[in-house]
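Sending over a structure as structure tokens; questions will come in a sec.
Every protein chain except one is present and positioned as in the full complex.
Our next item is chain A:
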Amino acid sequence: MAVPPVPPAQTGLIEVSDFHLAYDTLDGAMVAVSDADLVVRPGEFVSIIGPSGCGKSTLLNAVAGFLKPTAGRVTVDGEAVKGPSADRGMVFQQYSLFPWKTVRENVEFGLKMRGLGRSERAVAARTLLGLAGLSAFEDHYPDRLSGGMKQRVGIVRALATGPKVLLLDEPFGALDAQTRIIMQQILTNLWQRLGISVLFVTHDIDEAIFLSDRIYVMTARPGTIKAEVTVPLARPRDAALQLSPDFIQLRADLGALIREESLKAMGGELNEDALKGLAVNLNGSNLAQVV
């Protein structure tokens, strides 16, 4: 299906600058994120990748308004983020659909909070559910949906209020590989039609490359931005892109960057040599004998 051109987005500029976030503990402050800067321009699709525990979700939650930075600024369109708002739609890894609401009631939720009437809500929700291929399930409770369906509901629910930016926290992490690829295409499609800014957190390198205009790579805790990568791949992108040399090269480069950090995140004892079994001195005997 040809995607009609959308006028370039005017809003949805996310700016995070000098971001610090630390928790108080008995042993003093525990720094989660330190000195992070990032920008998402209007209409841009930007991902954050990094090893687990690096604070990428922390950054996203700060943009959503759930966390306050210890120091630094988080603004959307120049306005400081003070708390959660319907201007910033969010999609969670755990789907987070309201189990007591049907699929359509879930999608209508944001519009209901805005005070829209019953019939207006229903019209908007049905349109969005149609885009996500879920028309037949509007009266189902979320319990009865598959993971991919639940997350499609999660995405259109976040889009229903017409947010300036969409924030996604490892939204496809719980899905199987095949479903994930299809979900990525659906998300790309929705993003192109709506022309809004997206900030996407993932630990899946392929996913980040396939979806993004730019990628921020984070270091192990205390997390900060280690690299900013522009994805040189044209759109529209399809699944075959993953076989192109550019894609493969980028994946290798990003993989190397993140591997370093993942090893750090897993504790200082692991390094490349240890993984190959060279660093452990077994006094000449082999491992089977020792164990």
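Keep in mind that, in the parts below, a contact is a pair of C-beta atoms (placed from the backbone, for glycine too) under 8 Å apart; a residue touches a chain by one contact, two chains touch by 3 or more; residues count from 1.
The definition used in the following text is that contacts and distances are computed from a predicted model.
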{"item": "Complex member absent from the view - protein name from UniProt, among \"Adenylylsulfate reductase subunit A\", \"NADH-quinone oxidoreductase subunit H\", \"ABC transporter permease\" or \"Ferredoxin\"", "value": "\"ABC transporter permease\""}
{"item": "Full-complex contact with the absent chain, from A:Q94, A:S135, A:Q249 or A:N271", "value": "A:Q94"}
{"item": "Contacting the left-out chain in the complete assembly, out of A:S47, A:T161 or A:S197", "value": "A:T161"}
{"item": "Touching the absent chain when the full complex is considered, from A:A9, A:V31 or A:A86", "value": "A:A86"}
{"item": "Residues of chain A (touch criterion as defined above) contacting the omitted chain", "value": "64-66, 83-86, 88-90, 92, 94, 96-101, 109-110, 113-114, 140-141, 143-144, 157-158, 161"}
